[in-house]
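Now for chain A:
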Amino acid sequence: MKNTEEIFNLLKEKFGEAIIELKADQPVEAFITVNPLELDKICKYLAETDELKFDSLMNLSGVDEANGESTKDEEGNLTITGGTLSVFYHLESTSLKHKLTLKVSAPRENAEVTSVSEIWKCADWHEREAYDLIGIKFLNHPDLRRILMPYDWEAGHPLQKDYRNPEYYQGMKVPY
Partner candidate 1 sequence: MALKTEEMILNMGPQHPSTHGVLRLELQLEGELIVNVVPHIGYLHRCFEKHAEAMTYPQVIPYTDRMDYLASMYNEFGYALAVEKLLNIEIPERVEYIRVIMGELQRIASHLVAIGTYGADIGAFTPFLFCFRDREKILSLYEMTCGARLLYNYIWVGGVSHDLHPDFLRLTKEFIDYFRPKITELNNLLSYNKIFIERTANVGILKKDVAVNYGITGPMLRASGMKWDLRKDDPYSVYDKFDFDIPVGDGRMGTVGDSWDRYFVRVLEMEESLKIIEQAIAQIPEGDVTSAIPKRIKPPVGQVYSRVENPRGELGYFIMSNGTPNPFRIKVRGPSFINLAVINELCKDLLVADVITILGSIDIVLGEVDR
Partner candidate 2 sequence: MIYEFFSNLFNNQVIGYIISAALPLLFFILPFVLVAVYMERKVSAHMQDRLGPMRVGWHGVLQTIADLLKLLQKEDITATANDKPLFNLAPIVVFAGSYAAFAAIPFTGAYIGSNIDLGIIYIIGATGLVVAGILMSGWASNNKYTLLGAMRAAAQIISYEIPTILVVLSLIMITGTMNLNTMSQMQTGYFWNWMILGGPGLGVTKFLLIPFMIIGFFVIYISTLAEVNRTPFDIPEAESELVSGYHTEYSGMKFSIFFLAEYANMFAVSAIVATLFFGGYQSPFGYLGNTLGAHWLVPIEQFFWFAIKGTFFVFVQMWLRWTLPRLRVDQLMAVCWKYLIPIAFVNLIIVGLITIL
């Protein structure tokens, strides 16, 4: 069993610059921030090394951090520019019984993260949901389309903090 600090040191040796920092001062769990475009190599290493063996992806969640500049126009509508969108990965090893949390952050305007669905098939639907609700594009995903919203929803990504409901969808009035 390894804890997050040891894993951080191991990863830092192997990947160097792609591992950005270890944040361990907030409750409850410590997490490692990683470069979004190198993620698939890091995860492949995590899944296949014998001393780490992270064979199960417990959870993958997109988060809109809302840490850019927010401006409110006359009607009180919020718009956020700049800042990041992030994805949290919670990994676990069923044989060695240790856990790990990873975080990647990508710029809000063009958020791109490499997909890990080749390594853990579980990530397939999780990534589709993150794309659908938060708006993060996953590179090399086999079938990236909306999953919970209707397939032709054009008005944006609902879970972003500055999302507004459209007036009409296919001729039906949206506001209740």
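The candidates came about this way: all candidates are chains of the complex that A comes from, given by their letters.
Worth pointing out:
Following the convention adopted for this analysis, contacts are C-beta pairs under 8 Å (C-beta built on N, C-alpha and C of every residue); 3 or more make two chains touch, one makes a residue touch a chain; residues count from 1.
Fair warning: this is a prediction, and the values are worked out from it, not measured in the lab.
Per the touch definition at the top, the candidate among 1 or 2 touching chain A in this complex is 1.
By the touch rule above, chain A contacts candidate 1 in their complex via residues 26-29, 31, 55-59, 61, 63-64, 88, 90, 94, 97, 101, 120-122, 124-126, 133, 146-150, 158-159.
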